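Here the complex is missing one protein chain, while the rest keep their positions.
Presenting chain A:
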Amino acid sequence: MSTAVALPAPVVEMIGVRRFFPGPPEVQAINGIDLTIGQGEYLSIVGPSGSGKSTLLHLLGLLDNPTGGVYRLDGVDTMSLRERRRAVLRGERIGFVFQSFHLLDHRTVLENVALSMVYVGVPRRQRMARARVALERVGLSHRMEFAPTTLSGGERQRVAIARALVAEPSLLLADEPTGNLDSANAEAILQVFDELHSEGMTLAVITHDDHVSRRAQRQVRIVDGTLQW
């Protein structure tokens, strides 16, 4: 198992992060969170709905801006970044896995995976080759030219994981990755996460499912916008 907890520069460093939604009604969604995720760590964030875990995920993924506090990703202070730089950082450093997969129906599996390299500027020639390798990695080399709509839920989520990994992110952020899957498919996805973890990937999985949460190396619980250990 990893000893990454002790690394000097963590992937994620949140200090006193708050996110406040102006009303009405006013909502203090995240209320002073301190969170550090070291390199190679496998963290789960668990909490009931309405606890603020989705907001935390958006903040972690640079999809949303904190109202206050400090958030450093890979040592980069994200609070001072302009939107354009944030987009670049997001594309390069973070791989997303969503509950509802978010695959483009009109593109092939291979194109879907290659898409995540378009906005970070990987040369065209490399994209397809790298997408193939990523799909082989998740065991879908026989589905590359298929349309996503013809795949099962488990297969679609594996496509999404391949897409998240192919741009070599620092952090894999998963939002209820097994939420739309049956238990067998969910187990397969969790196994992929285990493998990624053993290869040194940094993972943060947000879930309300304790079964999923327990697979992680470290669990934090979010309640009413604050973390509890």
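Throughout what follows, contacts are C-beta pairs under 8 Å (C-beta built on N, C-alpha and C of every residue); 3 or more make two chains touch, one makes a residue touch a chain; residues count from 1.
Just so it is clear, contacts and distances are computed from a predicted model.
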item: Listed names "ABC transporter permease", "Cytochrome c-type biogenesis protein CcmF", "TIGR03943 family protein" or "K+/H+ antiporter subunit F", with the criterion being the UniProt name of the chain not displayed; value: "ABC transporter permease"
item: Per the touch definition above, residue among A:V27, A:V70, A:V120 or A:V223 touching the missing chain; value: A:V120
item: From A:K53, A:R137, A:R158 or A:R215, residue that would touch the chain that is not displayed; value: A:R137
item: Residues in chain A touching the chain absent from view; value: 2-4, 6-11, 39-40, 54, 58, 61, 63-64, 74-75, 83-84, 87-88, 90-94, 96, 98, 100, 102, 104, 106-107, 111, 115-116, 118-122, 124, 130, 133-134, 137, 162-163, 165-168, 170, 196, 198-202
